[in-house]
Each structure stands twice: as structure tokens, then as C-alpha cells.
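A single protein chain has been omitted; all remaining protein chains appear in their positions.
== chain A ==
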Amino acid sequence: MVVVNLAVLAWMLITSLREHREIFASPFAWPSFAWDNYAEAWRSADFGVAAANSLVLVATAAPAVVVVAAPAGYALGRSIGRAAASLTLYFALGIGVPVQVIVIPLFVLMERLSLVNNLFGLFLLYVTVSLPFTVFLLTGYFASLPAELEEAAAIDGASRLRTFWTIMLPLARSGLITALILNAIGLWNEAFLALVFVQSTDKQTLPLALLGFLAKQQYSGADYGVLFAGVTILVLPMLLLYVWLGRRIVEGMTLGTGK
């Protein structure tokens, strides 16, 4: 399985550098380095606009999720009492709700707010659908921090808000960064909401551009070299991130399952 994964990845990168004819004629030969594929993908499939949209969305929505979820995570993770416990459960239940279950009322709601086919609308949706998991993750993270520092701050007369801002937030930096990265990955790859809520080409995100490109190919004849160039544009940032921060990503995504 390891070999298969590596092979598929290498094969994807190499194919993206081939001429179309070459892919089927000599599938295992060294590519002719057709960098034109990338230029072609960038131009013909509107990958340029889509990449910019995706970048803007991820760069704003992922930090926004953390900004909204961090105080909530702190409040829920560091309070004892029935209110905090039931609110924690309230958020955790959201993890079990598939997006396709809420998409219909959501569409009507967004339409009434005139936020359909609108990047701000998509931003808003991305923030909310990411909330349950992020709050859950950060609640667990804040709960695991030592209580002594917080008590010391309370004795020194710091208010709860101040304690949160000056003491706990810096302590939780590692958890916040993990949450940020996981959301960035998830939103970069997100396709379902974009598919439903974006209609015009100039507002589409990268996964949509790729889908559009797939659909277009049946009319104009398939050029798999260009297709794989498009795929690589979508995958490469994630691959680099993974090589750079792999351990943190793996641990974050599987967190909450161990003890």
C-alpha cells in the first residue's frame, strides 16, 4: 500500500509533465517535460482565478474559524458546571451531522440574505461548518492545560477575559496552529458547498475548476497531461504543507480518539 501510494503520487507528477500522445504511447518512459501543460491548465480552465479565490477564502476563513472557536473552546474547556458540559455536547453533536443534511435550508437562508453565488457567503458557511470540530478540538486542548497559571492570575486580580488573552491564549498557541492548519487543509479541498453555492466561473474555487475542467474535456477532447497539471496545482500546496508539518497534521487529525 505504501508503494502504491508513492507510485500514484510520482506518476501523477510525471504525467502532468507529458504530452498527451506520450501518456498512452509510452506510459513508463521519462517525460518530455511539457511545462506548457501548466500554462495551458492555468489559462484554459480558469485555474488562475480559481486559485486566487481558493487562496483568499482559505486565508480568511481558516483564521476566522480559530478566532471564533478559541474563546469558546477556552470557556468550555476551563469551566465546570452543567452549562459548559451541555454546550460542549451541543457543539460535539454537530460533528455527526453531514453537510448534505443541512444544505437545503441553508441554501434558502443564504438566498434570502442574497449571499448565494457570493464569496463572502461561502466564507461565512466555511466558518460555520468548521466550527463544531474546531470548538471540540480546542475545548479538549484548553482542558489539558495546567490550572495553576490560571489560578495565579485570578489571585493577582486578573479578570477572566484578561486571563484568557494574556495567559491562556499564548499557552495554547500550538493547539491553535494545529486547528488553523487542519481547517486550511479541509477548506482548500472542500467541494460540496462550493458546488451548491457558487454558480459563476469567476467565483469558483480550485476543486470546482477541476470539476469544470473534467466536464469540458468531453467536448474538446481529453488532454490528460493538462488535466494532471490541474490536479497537481491543487495537490502540490497540500503536499508541501504535509512534508513540512506532517507530524502535527497527523496528530491533530487523529486527536480526540486516543486517551
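The rule is short, and it goes like this: a contact is a pair of C-beta atoms (placed from the backbone, for glycine too) under 8 Å apart; a residue touches a chain by one contact, two chains touch by 3 or more; residues count from 1.
Note that contacts and distances are computed from a predicted model.
Asks: Look at the options "Glycerol-3-phosphate dehydrogenase", "Raffinose/stachyose/melibiose transport system permease protein", "Cytochrome c oxidase subunit 4" or "Oxidoreductase" and return the one that UniProt uses as the protein name of the missing chain.
Replies: Answer from the record: the omitted chain is "Raffinose/stachyose/melibiose transport system permease protein".
Asks: Sort through A:8, A:39 or A:85 and give me the one touching the missing partner chain.
Replies: Of the candidates A:8, A:39 or A:85, A:8 is in touch with the missing chain.
Asks: Among A:135, A:153, A:176 or A:229, which residue is in touch with the absent chain?
Replies: A:135
Asks: Just the residue numbers, please: which parts of chain A touch the chain that's not shown?
Replies: 1-2, 4-6, 8-9, 11-12, 24, 27, 68-69, 71-72, 74-76, 79, 83-84, 87, 90-91, 94-109, 111, 124-125, 127-129, 131-132, 135, 159-161, 164, 185, 188-189, 191-192, 195-196, 206-207, 210-211, 214-215, 217-218, 222, 224, 227, 231, 234-235, 238, 241-242, 246, 249-250, 253-254, 257-259
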